[in-house]
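Report on one structure; see the data block that follows.
Note that this complex is displayed minus one protein chain, with the remaining chains in position.
Our next item is chain A:
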Amino acid sequence: MAQLTMIQAITDALAIELENDPNVLIFGEDVGKNGGVFRATQGLQEKFGEDRVFDTPLAESGIGGLAFGLALEGFRPVPEIQFFGFVFEVMDSIVAQAARTRYRMAGTRNIPIVIRSPFGGGVHTPELHSDNLEGLMAQSPGIKVVIPSNPYDAKGLLISAIRDNDPVIFLEHMKLYRSFREEVPAEAYTVPLGKAAITKEGTDVSVITYGAMVREAIKAAETLEKEGISVEVVDLRTVSPLDIETIIASVEKTGRVVVVQEAQRQAGVGAMVMSEIAERAVLSLEAPIGRVAAPDTIFPFGQAETLWLPNASDIEAKVRETYNF
């Protein structure tokens, strides 16, 4: 066991899978000798060679096509999109090609790729680096969308994603890369895709969230605890498909729920979580389903992030409202 940051846990998972399966290939813009703009692939090319870990021309669509074609030849590509705001360049390769190949070829071909990409606010990036675009992916049939919130999950989920035989989008929140350390086992282990985690048990209100908002929800829960409100924090970990069972079990237990996302209200997966609860557990609800999300504007200018991004106090306020409804 070692104390690792999330980015170290990601590098560790990549190294394990490169070692474990000769078909695993890592490529993208500056992921080779440079070790990635965030050092996520640091040392991997040195250890596994340029044949396994390599740089590409600067073209996201080309990277998507490269991954698709390599997968067709039996490789397990793990390409990187430098920032997820650049996904628009490669939307066709992901949602119109990789995501539909198993379906359109009646299961005679499949595309086992994992697209890694950083996103998320709070680190004052320039434009189109931090946008929360997981909702676009979650609306596309045929792909899984994974968003870890801590080092332990990041490693286990990434190993699962690479071993999965269908396309997976693995989104890494930049604010979580180095903000804390956690015990991470040295060996290979998996965290199942499509399974949420109860991060903190509680009995009064369920807060269902993912990504950087998990830490904010825990902070809020600690404050609310002092006021006598017991909050259960559910970390979705995979935002598509949703772990309906865990979500509904928590809501049935507490009877009150607040769905929290960093994405704009009209984006993200919050509305999807809310509709599943409304459809499956309305009789357990003591109050309307609460929601915390960012305003429906374009992602903010760097200096305005703190005004815009949802945080622990927004979550506290909404939980109180729901609790006192």
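Simple rule for what comes next: a residue touches a chain if its C-beta (ideal position, glycine included) is under 8 Å from a C-beta of that chain, and two chains touch if they have at least 3 such contacts; residues count from 1.
The rule we apply is simple: contacts and distances are computed from a predicted model.
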{"item": "Chain left out of the displayed complex - its UniProt protein name, from \"Pyruvate dehydrogenase E1 component subunit alpha\", \"Biotin transporter\", \"Na+/H+ antiporter subunit A\" or \"Cytochrome ubiquinol oxidase subunit I\"", "value": "\"Pyruvate dehydrogenase E1 component subunit alpha\""}
{"item": "Sole residue of A:A2, A:A59 or A:I298 that reaches the chain not shown, by the stated touch rule", "value": "A:A59"}
{"item": "Touch criterion as defined above, residue of A:A2, A:M105, A:A186 or A:A304 at the omitted chain", "value": "A:M105"}
{"item": "Residue touching the undisplayed chain, where the options are A:Q3, A:N165 or A:Q266", "value": "A:N165"}
{"item": "Hidden partner chain, touching residue among A:A67, A:V87 or A:L176", "value": "A:A67"}
{"item": "Residues from chain A at the interface with the omitted partner, ascending", "value": "51, 56-57, 59, 61-62, 64-75, 92-93, 96-97, 102-110, 141-142, 144, 164-166, 194, 241-245"}
